[in-house]
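For reference, the structure is listed below as structure tokens.
Coming up: subunit A.
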Amino acid sequence: MGRILLIRRLVLKDMRRHPAEAAMFLLAITAATATLALGLAMNGATNNLYRQTRAATAGPDVVAMSAESGQAALTTLAPLKHAPGVVGHSGPYPLLYTMLKAGGSTVRAVVKGADTAPGPIDQPRVTTGSWVRLGGIVVERGFATALGVRVGDRVTVADRSFPVVGIAVTSATMVYPWAEMGGQGDGTDDYSGLVWLTQSNAQALSGPQRPMFYALNLKLADPAATQAFVDSYRTSTIPVNFFTWQFIAVQDAVLLNDTQPVLVIGSWLLGFLAVVGVATLVAGRAAKQTHRVGLLKAVGATPGQIAAVLLTEYVALALLADGLGLIAAWLGAPALVDPSAGLLSTSTALTRGTVISVTCLALAMAAFTTLGPAVRAARTATVHALADAARRPQQRTGLTALSARLPTPLLLGLRLTARRPFRAILHAGGIAATVTAITALLTYYAQPQQGYDLGSSTLSNLRADQGRHVLLAVTVALVALAAVNIIVITWTTAQEARRSLAIARTLGATPGQVSAGLSLAQLLPALPGAITGVPVGIGLYWTFSVGTMAKPSTWWMLADVLGTLLAVAALTAVPARIAARRPVAQILSAETP
Partner candidate 1 sequence: MQDVVLAMLAKEPTHGYHLRARLRQALGPLGEAMNAGQVYVTLARLEKAGLVSCERTDGLPDRPDRKVYSLTAAGQRRVADWLAEVSWPKPDLAEFHLKLAAAAAARLADPVALVGAQRRELLRRLRDAQRAAMAEPDGSTAALLLEGVMLRLQADLRWLDACERTWSAGMNESEG
Partner candidate 2 sequence: MNDIGNTAVLRACGVSKEHGQGQSLVRAVDELDLAVPTGEMLAVMGPSGCGKSTLLHLLGGLERPTGGEVWLAGQRIDTMSERALARLRRRSIGFVFQAFHLMEELSAAENVELPALLAGCSARTAKRRAHELLERVGLADRARHLPPELSGGQRQRVAIARALVNEPLVILADEPSGNLDTAATLEVLRLFEELRSAGQTLLIVTHDERVAATADRLISMRDGTFVDDTRLSDSATMRLGDLIGLED
């Protein structure tokens, strides 16, 4: 009991003593876990939403659409109602392909005739307003969102004006912009939206220029066996297109094709940056932590108790970050998984797999960054630990000898880099990750923008928009984390090297030279990092892009690298200046062994 109290007390007091470090740890890991959780939540999320929508709207197992129009279509569809395996049906409902005017846009639309009381299969869920009535039109929600149409607005279909009486969601049709589901029999696959009218209103719109097609909703005895049902008609030549509910679900998920890789790869990059920052933070505290360990050992803490004290803090923070990340994903996912708003997003439960993966990531980051220093601290002999024997940085004699001929700031910078080669590599990797994301974003913007062409008007491309927004958000998160990292690394380097820098100043180095040296120590690894990031970013984009890809201009890429280096220089300047201006005597006298 007392021991648990003790561990809790030590952990809490330590966090209170170093709130900035705890916050940084939390922030870095939360950024990574939230992104990964979001990325994983995308997995099958649309499928889930589609299933939920299908259950809520009594969705058909198979939609049979006639390739012919008029009476011929009805004749063709009729035998399907009683085909083997079919246990229920509704329709056939008339379908018209026409133009719709709303506000300033004129766009392609599919008009579906509907019963005022929907049949047993396909009962669209009205999300606002009411269901169709004579003279009133209902707009599919994704379509309505893209057009900016609300209940009470008027829209013109085939030159007849209708008031919008409701907005609804269905699972019998693909989400906007694929309402045509493969076209009006002529094979053209155009973007369009869906609206419902009463059957009589719909029929009134048909004419020689606007033939009437039909769609029949079927319910099968075995909803899983849709493919077998469709295959049984493959050899026959009846002019009908079949759409299984599984196919519709897959097509609906296409909108997320850009989003998911961005999130998953983004989470790796964020995770890497988090590791860089947190590892530096933990390493910077190693000396103090070792002393704490020595003290605990001297008063009789067993190795197990010491490990508990050291790791509990980071594990608790990592789990907190894990929880925050999952909550962020849970809150954020609904906005991301249904870009067209064409499905019912009642809830997007995080799957157990997502929770486990994200928790593993958080714990792995905590372990990767803290286990080494913790074990080292716990293994240090008590007497050495108490004597504040911090790990002596390795000296790279070759580099040190070379640096002797260089101007002072460069000499100091090189030596500081050489002190902690592993940290320099991590730092370079962090910069590379950031530049990778920036380059990918620039490449994205370099692509020609293709909106949805719905006839006369072009509406914005949901898939590309969503991909760009997510990429932008991930890049912003990466840049922010990288900025925090640079400050942390500079400050930690300055703290660790304060004694040798103070000695350099007693030998005549000016504060300016010292702070320039500290900045250079960060710029040296940043340069190769930034240069590597550009091709990696373009390569990554290329891996996930379809078709031809436009490269951003050389000027943009050059600006990318130079801008990053300038940002590094600017961010290091402040902590470096503060560190370089502390009085020499104070530093030296405080640390005389």
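Everything that follows uses one rule, which is that a residue touches a chain if its C-beta (ideal position, glycine included) is under 8 Å from a C-beta of that chain, and two chains touch if they have at least 3 such contacts; residues count from 1.
The candidates came about this way: all candidates are chains of the complex that A comes from, given by their letters.
The model shown is predicted, which means the values in this text are computed figures rather than measured ones.
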| Given the candidates 1 or 2, which is the one that touches subunit A in this complex? | 2
| field | candidate 2 partner contacts - residues on subunit A that touch it in the complex | value | 1-3, 5-6, 9-10, 13-14, 16-17, 292, 294-305, 381-383, 386
